[in-house]
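Apart from one protein chain that is not included, each protein chain of the complex appears where it belongs.
Order of writing sets the labels: A and B. Residues in every chain begin at 1.
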Amino acid sequence: MNLLGAVKFPPIENVIEWPAWLFEDSTYFAFNKIAFIHFLGLMIPVAIFVLGARGSGLVPRGFRTVSEGIVNFVDTQIAIPGIGQDRKPYLPLLVSFFLFIFIGNITEVIPFFQMPANARMAGPLVLAIIAWGMFIAVGVRQNGLAYFKEVLFPPGVPKALYVLVTPIELLSTFFVRPFSHAVRLFANMLAGHILLITFGVLCISVWSASGLILIQLGTFPGLVAFTAFEVGVSLIQAFVFTILAAVYIGGALHPAH
Amino acid sequence: MSVLAQIAQEASDLQNIEAAGGAGMAYGLAAIGPGIGIGYLVGQAVQAMARQPESAGQVQTTMFLGIAFTEALALIGFVVFILLKFV
Partner (left out) sequence: MINLWALAAEAEEAGDPPNPVIPTENEIVWAAIFFILLWALMKYVLLPPIMKAMENRSSTIQSGKDAADAATAALGSARRSHEATLAEARADASTILAGARAAADERRAVLQAEADTEIAEMRRSAQAEIDQARADALTGMRGDVSSLAVGAAEIVLGRSVDAGSQQSVIDQALAAD
C-alpha cells in the first residue's frame, strides 16, 4: 500500500466522520461539526440579510450591497435562465439553496473546519429531496394531474415508442433525478476533500522525511493550487446545484418544452 | 489460532488489493467518457462564445449545465470507487 514509505493515508472515516459535540447519545440529534456547518449555513445568510435590510435609500452600501448582489446574481444568472419570467415565487428557495450549499462547500478550505459539509451525503440528499418535492408540487399545482401525463407520455412521440419512453421518463424524472442531483454535489465535494487531504498528507510526510525537499517543491505548490481550485469548485457546485433545481422547476412549470 | 489469524489477515489484504484494483479500474474507466465529453462540450462553448461574444453569458450558463450532466457519470464512477475501496 505505502509506496512512498512514510506516506500513510488516514482511514476514510477519520477524515469525514466527526464526533458529536452535543446530544452524544441521541441517534437523531447528535450535533457534530457537520451540523455546526449547516447551522452556519443558516446563520450567515440570516446575518447578511438582517444587516443588509437596515440600510435604506437609493444607494446601497455595506451589507446591503452584499445581499443585493447575491439576490441579483441568483436572479439573473440562475432564476431567469432556469425558470423564466415567472420566477419570483421560487427566488427564496433558490437563494437559500445557493447560500446554504456555498457555505457548506467553502468550509472545505477554511481553517478549523477543513471539511465540506456537503461531502457527507446527508446535506445534499435533504436538499435534493426538497428540490424534487418542490418541482413535483409545482408541476401538479400548475398543470394538475396532467403534469404526469405530460412527463410520462411526451407529445410528439410515436405511440409505439411509449413502451420505451415512458419507463425511461418515469425512472429518470422521478427516481434517478434526486439521487443524481445529490450525488453530483456530494461526490464533487468528497473528491475535492480527499484530493486536498492527499496533498496535505503528502506535504507532511515529505516535510518530516528530510532530504526530499525537491519533492516538496512539487507537492506544496500543488496543495496551494488545489486549494484555490477547490474555492472555485465550491462556487461552481453551489451554482450548478441551484441552476439544476431552477431548471427542474422551470421544466415542471412549462412541461410542454 | 495465531496462524489462523494470520491467514485471515492475508486474505483480508488480498481482498483489499483486489478491491483497490477494481476501484481504480472502475474510476479510470468511468473518467474516459466524461473526459472526452466535457472537453468537446467546453470546446464547442468556447467556439460559440468566440463567434457571438454578446451571448457569452447564456452560453456559459448552458455550458455549466451540460458539464453538470456530463460530469455526473464520472462522479458515479467516483462513488463506485469509494464503495469498492472503503466498504
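In this text, a contact is a pair of C-beta atoms (placed from the backbone, for glycine too) under 8 Å apart; a residue touches a chain by one contact, two chains touch by 3 or more.
Only a predicted model underlies this, so the values are computations on that prediction, with no experimental measurement involved.
Visitor: If the full complex is used, which shown chains touch the chain that is missing here?
Guide: A, B
Visitor: Sort through A:Phe49, A:Phe148, A:Phe226 or A:Tyr248 and give me the one touching the missing partner chain.
Guide: Of the listed residues, the one touching the omitted chain is A:Phe49.
Visitor: Contact with the hidden chain only, please: which chain B residues?
Guide: The missing chain touches chain B at positions 4, 7-9, 11-12, 14-15, 79, 82-83, 86-87.
Visitor: Which parts of chain A are in contact with the chain that was left out?
Guide: The list for chain A reads 11-13, 16-17, 20, 26-32, 34-35, 38-39, 41-42, 45-46, 49-50, 52-53, 56, 58, 67-68, 71-72, 91-93, 95-96, 99-100, 117, 120-123, 125-127, 130, 186, 190.
Simple rule for what comes next: only the chains that are shown with their structure count from here on.
Visitor: So in the complex, the part of chain B that touches chain A is made up of which residues?
Guide: Residues of chain B touching chain A: 16, 57-58, 61-62, 64-65, 67-68, 71-72, 75-76, 78-79, 82, 85-86.
Visitor: Where on chain A does chain B make contact in their complex?
Guide: 1, 12, 77, 81, 180, 183-184, 186-188, 190-191, 236, 239-240, 243-244, 247
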